[in-house]
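For this depiction, one protein chain was excluded, whereas all remaining protein chains were kept in their positions.
Order of writing sets the labels: A, B and C. Residues in every chain begin at 1.
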């Protein structure tokens, strides 16, 4: 029996110990009318060899595209050591470190992760991960509303990733929280800072500030932060962690810094994988530590005075606080934290910075090459990072299909979410793209547009 | 600097400790005229990302053929756990277990491997691996000659894998050992047992007995063994380890059993990999334990009486016995032993037997399907296992090329090594081949031959 | 030692960073970072060695018996990892077109179909990223359902007192009030009280069955009738599906919505805390509200159902489409097991639990519900030991670590004093169970001969018992370079 070690003789002996005649008798408390027939839509079991063959075929069916899509999820080089170590059984098959003494590996690693993330964000505190970027932003909104008791409004720039805005809304609307959209300048793609001033003192719990924003455009984070603080709102930064090796981190925005920083941890050593598993991160100022959700690891001492690590501040969590918990989150994305920690340790501050710089350089090159074709223009005149919006002279979807037929994933069609931008295409070239690939994209685009 | 952790400051401090001004000064004892210029044929270093790209392209260039080649190297299903564990750093990056107390993992594993191999072969002793099958056979010949002091002749059937015979000869001829070829019956492909009787008492150190032989033909191992023993020779069995789950093992051949058993361990969980690394195994009767080469692990006690494992009988080996050692072997194929041990543990006696049976079943099916085409015949009428020789009506090389163009590796052209067999093709279908693949081969063959 | 203590300014790993210099002078100075983040500067060997050694400080399934109740710590087949990590799966961008993902989507679609069969529900979405997000999704659907019918009064979610913490926490997150229903002395929901509590405010009841008390809720059909009659819906917390897979279907018990924990029942790894996957299944009534996206098939082509297809959906819960890599592992697991294997999971998980329960009883250990059959888990109570010897369940748990076994879940459910929730799972051999039972008996002996040995356990772990109070009082949550 696959994965079941029992022999016939053992089964009999064990049934005798229990004092029943058959395994079915163990289920005798289940009302007879509920017991089901054989499953019909689960096929018969396969051997590992057969499964290997099936999965290899399935995975090859999906082809091998040269990727210029970003949109918050980035193809980066992942050092081989990252996943060779992350999948070690001791990390891969452990549970949440509830028994601290038997989990020092995971716990110390998470403490190191928290140290790395707080330093990258220049914040005081980090948790041990949330599900992914969008729900992390939702949790930040809920935390801000808890801090600002009684205020249920949060300002959400239209420059925030549309799927983030949708997911946040699906989650927070259940607590009657209202997200008010802040417009952006159609010239430069940046959030309209002045709009914040329309909200006077104490009406707004928080202002969300993306950096870079969904368009890759760099926001004037200092002004946005200061204005938000002026109207008494908290500032929730949504940032790309790779970018933070290069750009001013949330803790340094404006006079006081952002209050909470969240984002998608996928760029830190986590493969694209059709969308997951990824990892949301959340950092905050010390004073809000009891308001944030998710696990937190602390350094402490053991009975003999030696250093050790343990989960702490669990009184925020569902297994202790139940209906009064800061969140219902239990299982998080622990293994992705292992990968991210290894990634950051292998890259180091300079390595991460070089990756960020190269992404920018490549996207810059890409934008220039694409815009060399007639009818192709940059959408915004603002400084950008890592992603660029390009305007075409015809519907983007058709162009992307034609490019895909050449083995290239060209980017994201913005027109459904931002009709005001016309035929806008969001595209990106990380450090993994070579100049040949960038030129091939430009050449194909030119050919397609000249048809 | 890739893989070198030194910072500028450290280098300076370390040079100061040593008391030199520069690294070059550390090389001052090397005669100046010998110091070389920069390397010219080693390209500049690449990043891991670039190497990943290069190697992915190179590996994809080699295509993905459906494999019907055997010839002593077999495509088997390898459980995922085998290499996920074998490449754990603690196995992968350890050295030979010279410090036993710091190497109990490797040592116990090797002891378990020795236990598995001796049981599979029904022999008393196993070593901890040799390089691969052919050189293991050479070492067995050398050991036999050591046992039979003064006798330098060994009988080598023509049914033994030709590359094995060549390699053995390259190795043993340096000690003036003569290999005498024993012919085989052209009807049934089996070694001519009667030929052994031509050699009277005490002229022959050993007779090599393959099972199955290179053609996949099953030898009458009992008769061969008894006749060899009758003329006072040792018997060296060369066997396929998978087959030993099904076939009578060397220790049970004839009245007294073979004296030494060797072979290629590749079928036990080791990938094809263009020819290596594989693993030679060698087992023998207790009385010859001091004559065999290679490392051997023994179970013993520690200072407190607890069980532990250590290398033993090292007085046979080069690092102790130097010019009087049984062999010059030092580094062996340790990591392949890890894989083989895991493979055997995961398959178990019944699993291994099912693999052996399925290989036979599939090759049988393949032979039948191929021979359904006109002009294609089985070469031999003898029972076989795992491989089959097929005779075509035209040169095999051309047919194999045509089959290859269809994405199929059809087998081995025997005509260069066995011109007496005509257009003979050695082919094989392991448990990894599906009936569809077998039929596709037959269909393509029919089409090609009907041209 | 922390990785930071091995770090040295100026050390780099050039193999891991792009080698070409880049132009960034178009980014204005005031947007740039001035300082360097305190990430470690270590060599590749230092990183590999540090984290390899750290890993060895963990207990895990691959190294230890891990009978953690409610968590289903069973063998994670290595094949699931290997084939989920094929480059074709890893390298696909989530926003690339469905045309470029038919192999992946086929797996997802078939997984949906299998889950429907196993749960007896009518539609399923693979989106939720863990059990708790599955719960959120389910309760949000209940809310949307009542709202769609103008039934706005229903502001309460009922939860048994034995429920997992995520149940009440979820209800709150969805804007509901939580009402606890007590458990009767046999471990079933107190049906009498349930009858009194339900009413026009009842939005629904969340139930785990088998419950977190290690027993099957025998009054399930009565409970169903009470709640449905009152106009509430029934939510099934599928964390314990391992106990009944292939034997009973939640849909047949009358549940309207269910989440599953694939990281439990379908054996995807727990990864030291995650990731998981918490698909939700619904009956016809709730189908329109399912979260997006999920996979639909039209004439052999797979695609994501999104906003346009599902106008009444509760929407998205995350930026992407579920923990795809986890779902692929679950899919592989399901294919390896097949329909017969699914049923055997429940059977042998249950056999192992009942065997252990009986053996421990023979050694004098008290059960919380001695009159009941164990499901895939059971509850031990060490109250007598605490009262007599002053040795707590936590002490015994720590001492188990010394004997090479991970401790069971302690102090949950909250209503059983000094309790262990013990779940051996079906993949453990009898030898392993016996070894745990002997260790347990040895410890009980030690509580008499040398209670301090137990009170100060563990002794053989990388650290001794940790001071959790200090951890919470003197918060030290991140390393900072004091030398700077």
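Definition applied: a contact is a pair of C-beta atoms (placed from the backbone, for glycine too) under 8 Å apart; a residue touches a chain by one contact, two chains touch by 3 or more.
None of these values were measured; they are calculated from a predicted model.
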Displayed partners of the chain not shown (whole complex): A, B, C
Selected residue (touches chain absent from view) among B:4, B:186 or B:372: B:4
Touch with the omitted chain, as defined above, among B:182, B:204, B:282 or B:347: B:347
Candidates B:143, B:355 or B:424 - the one touching the absent chain: B:355
Option touching the unshown chain, where B:71, B:232 or B:422 are the choices: B:71
Hidden partner chain, touching residue among B:338, B:366, B:421 or B:445: B:338
Touch residues of chain A, complete complex, unshown partner: 1-10, 45-50, 56, 79-81, 84-85, 89-90
Residues of chain C (touch criterion as defined above) contacting the omitted chain: 6, 8, 15, 43-46, 48-49, 52-53, 56, 61-64, 74-75, 77-79, 336, 427-429, 431
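Following the convention adopted for this analysis, only the chains that are shown with their structure count from here on.
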Far-end chain from chain C, centres as C-alpha averages: B
Geometric centre distance via CA averages, chain B-chain A, whole Å: 48
Centre-to-centre distance between chain C and chain A (centres being mean Cα positions), rounded to whole Å: 20
Multi-partner residues of chain C (at least 2 other chains): 11-13, 15-18, 42, 44, 48, 52, 77, 79, 81-83, 87
Sites on chain A at which at least two other chains make contact: 47-48, 52, 77, 79, 87-88, 431
